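Provided herewith is a single structure, encoded as structure tokens, for subsequent inquiry.
One protein chain omitted, others in place.
Chain lettering (A and B) follows the sequence in which the chains are written, and residue indices restart at 1 in each chain.
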């Protein structure tokens, strides 16, 4: 699996495979949301029940992990986990996953990083925020600072590495099957199930849970 | 022997050594799975909670193994020392 192909340039800005696949994922999410929320009534039909279940489960997760006073983060967390779920599982519909590109995962991790720092500053004030680095012992200050920067690095590299590794393994599997003159019918199925569906959903859940823990931990 | 071949050979060695990082998550996730099984055996109705916690921790433990995989894949497919 090579790096993302560049399809062309607009005013010097490259249009990469990652960019196009992100748009495709966005369109898919919009279509799913439009289908699920069409014609909402007080006595819900089947589609509305699915939508309500998703929102209720996510609200419960945010309330449990971050605390009942931080429910304003719930829409962003649901958007994040939906985007990650749809884009990590892109392998099963034949697209190169947008999150298999380090640019995409670093962007998402930086969003979490800035949310953490901003909310920590806002809720603890500048003095409390700076004092937080001296806890529990003052000589741990450099370790605390490095640990603060280690969070987005580990978030982005974990997602990128899992998706890139899965993509490379699937590409190697398909080329091995083609080399052995087997038609790839049944053999790739368990690999898709493990690498694309299970690993993709688990990684999206991990990313969102860690973002929630970091943001709520910074606000104490 | 060409200098480039020597670089390729040592990159292959480096890629293999980088995957020694796979030892850690193997041991750690195995311990987690064992403790998870023990906890489910002690209280089977908490199984979904236990499994969710165990998978969460195991996926976090996976990270350094993935770092080793990234370095190995860089050395194999995106080697900055060749050309």
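By our rule, a residue touches a chain if its C-beta (ideal position, glycine included) is under 8 Å from a C-beta of that chain, and two chains touch if they have at least 3 such contacts.
Predicted model, so just to flag it, every value in this text is computed and none were measured.
Participant: Check the whole complex and report which displayed chains the hidden chain contacts.
Facilitator: If we consider the entire complex, the absent chain touches A, B.
Participant: Quickly run down the residues of subunit B that touch the omitted chain.
Facilitator: 1, 3-4, 6-7, 9-11, 13-36, 38-40, 42-43, 46, 49-54, 56-58, 60-65, 67-68, 70-72, 74-75, 79-81
Participant: What subunit A residues would touch the chain not displayed?
Facilitator: Touching the chain left out of view, subunit A contributes residues 64-65, 143, 146-147, 150-151, 153-154, 157, 209-210, 213-214, 216-217.
Here is the rule we go by: only the chains that are shown with their structure count from here on.
Participant: So how far apart, in whole Å, are subunit A and subunit B when each is placed at the average of its C-alpha atoms?
Facilitator: About 20 Å, centre to centre.
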